[in-house]
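One chain of protein is taken out of this complex; the other chains stay put.
What follows is chain A.
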């Protein structure tokens, strides 16, 4: 019995030992987590191959010292990361560095808060515009260059601002980045980027059937409304494309909602089918639209009266453009343009017509309607942009954020398109009839537009990084299904001209490090302290003779043996 009592006591001791050990482990884990001076989210420059040529930043792993723009001239930056805030960016400097292929450890661009979704900007308008243009220029430079070191984007915040001030101070003094204090090391531990295997593009279409009168066997004519929803920008994790083409997507959804209200009642259902298309692959010469059209059967394609493509209608004041590829003298084009002009006059909008011939042998497709025109379907693109954009330009980059989009512009655009379409469908051309009047049950809903615009401005939508069952794509499908009779999704593989690489965002750790000389100095100091301590203790406890005898041992032994 005594034994069991003892063993019980032992068990109690063991349990408390285990709890102590567990506590130690938890403490160890906690200490492990908060290691760095600062840790921020960073977004990598896109890496892609186009027709075999490599573009973008080819590396992702970063483990170098930080340097600022105030580095001493002639310093070796091949193992340093330049931290450049956008406000201090000198674009010629960066262009020179990239074009002359000067060695650099890495680049980190700091973007002001106004380009992120969470923080609004209460800055003056002209500063916003200047930054926007600068960022657009930087983006174009970076995505068309082959950069053999990592390039990352991050948003400014307090932590990194203090770090940058410190770095600048040290660079100004001329203290190298490896000094005892103020030396910062940037570490991004991310795996090497791999190719994205068979990137998919998903087209979503919604079909609203028109009213078929009994005895009428002919196929009803169809009007198509199309917008591409994917983006391409310098940082794929930040390419939200609020204006290009978030505004188009939102407008399409609102138009679908309005017409679904009209078409829900057989008395107000028009004699036209409505086909809504949300296409992907926009930045890549509207590859998705082409595949979508090719998937139609002949009858459907021939029944399309005309198609309206929406592209960037979010930040205009008073002027919109209709781009066509058929000559303006064409009767159909005249009809469409007149219909739009009449409505535009009433809404105090100026609408211009721009004609650009298509060249079938040239693979470059500037506007979405050109894909329709190549298959001989009448089409036009409504946009605020007047000049044709280049390849991979104006496709929703870093600068295209929520701050620069105006909901009222989209609302007016929706009204323009919806009224023009309705007047054409119901045969009220030229008449001053307001079908979607403000304040009525068919009014354009600004809250709907705003909530979808906010969602789109928070969702990066670069097509290769959107999987087949991506939640956003599913959300678009569900929304379109709410407003239409039938929804179909088409999954295709992006054509082989483009290859993309993953690893688009990571976590940057900033460490404050001490140099090797500091460690050696400390070792020296500690060594001398210990020697002094040893001598002091020997002298005080055993006497000075003992200390001296420690160094005189070998001779005394010799004397003894002799």
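Criterion: a residue touches a chain if its C-beta (ideal position, glycine included) is under 8 Å from a C-beta of that chain, and two chains touch if they have at least 3 such contacts; residues count from 1.
The working rule: contacts and distances are computed from a predicted model.
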* Name the chain not shown, per its UniProt record: "ATP synthase subunit epsilon, mitochondrial", "Integrator complex subunit 11", "BOS complex subunit TMEM147" or "Cell wall / vacuolar inhibitor of fructosidase 1"? -> "BOS complex subunit TMEM147"
* Asked: Just one of A:173, A:475 or A:523 touches the chain that is missing; which is it?
  -> A:523
* Asked: Quick one: which of A:173, A:497 or A:533 touches the chain that's been left out?
  -> A:533
* Among A:102, A:130 or A:542, choose the residue that contacts the chain missing from this document, as touch is defined above. => A:542
* **Where the missing chain touches chain A, by residue** => 13, 16-17, 20, 24, 27-28, 31-32, 35-37, 185, 187, 511-514, 516, 519, 522-523, 526, 529-530, 533-535, 537-538, 541-542
